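Following this message is one structure expressed as C-alpha cells.
Only one protein chain is missing; all other protein chains are in place.
Moving on, here comes subunit A:
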C-alpha cells in the first residue's frame, strides 16, 4: 500500500485476566502526511491501539511497523522519537516548572546539545503560538495553552508522526479549537502525519480519513463524509454524528425533503430552502 508510515498487520492484544480481546486481528495503514482519525466508543480498543503505537504495549500476535521499523523492545526508543504523543489530561504531562523547562525536558533526555536545545525550544513554542510564555508557570495557563505546550514538547523532538490520544476532550470549546488549529497548521507546514484518537465527531470530521473501531476490530473506514452518512449505524455503535448530519436526519424524519445527510452546514441550509421553501 502506497507510502505507509505505519503498518499494522493482523494485530491482537488481550489484557491479563480479561476474557475479551482488546484488539482482535486488526490491520490498518497510515499514509505519510495524512490526518487519520480513529474513533470508537469507550472500550472499543482505541486507547490500547494508541499505547501500542508508542510501544507501551506490544502485539501478542501480528506486526506493527512504524517508519520502516518493526515495533519491538530493541526499536522502541527510536520509534518513540519518530512518534510523539499528546495525552488527554494537560495537567498530567507537565514536568517543568516553566514552559521552556518543560519543552526542554524531552530534549535534555535525548542528549541534545545546549545551544541547539535553546533554539529548538524557542522555535517549537513559536510554532504553537506560545513563545511569549517562556517563563510562565504551567499552572497559570489555560487548558488549551497547556496542550499547545505539550504539543511543542513533542515537536521539539522532531517526530514524523504526532498521535493525539483524546487530546482535546478535557478542554473547553475555545481550547479545543485552539489546539485543532495548531495541529492543522503544523501538519501543513511541517508535513507531519497526524493520528487523532477521539470520540469528538467534530474533531474526526476535520480528518482526511476516519477509521471506526468497534469491540477491538476495525468496523469500517472512509472519508468523514462517507462515514457520517451511516448516521443511525454510528449511533448504534455508541458514537454520535456531527450536528449537521443529525439535523439532516431529524429534518428528513419530520417530513422535509432532503437528498442526503448533509455534512456541510451551508449546503444543508441551501437545500432545505430550494427543496422545501422556495416558491
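In this section, a residue touches a chain if its C-beta (ideal position, glycine included) is under 8 Å from a C-beta of that chain, and two chains touch if they have at least 3 such contacts; residues count from 1.
Just so we're on the same page, contacts and distances are computed from a predicted model.
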Q | Complex member absent from the view - protein name from UniProt, among "Molybdopterin-synthase adenylyltransferase", "Energy-coupling factor transporter ATP-binding protein EcfA2", "glycine dehydrogenase (aminomethyl-transferring)" or "ThiS family protein" | A | "Energy-coupling factor transporter ATP-binding protein EcfA2"
Q: For the chain that's not shown, point to the residue among A:118, A:215 or A:246 touching it.
A: A:246
Q) Touching the left-out chain: which of A:4, A:88, A:110 or A:136? A) A:88
Q | In subunit A, positions touching the absent partner | A | 17, 40-43, 88, 142-143, 166, 169-170, 172-175, 199, 201, 235, 238-240, 243-244, 246-247, 250-251, 253-256, 265-266, 269-270, 272-273, 276-277, 279
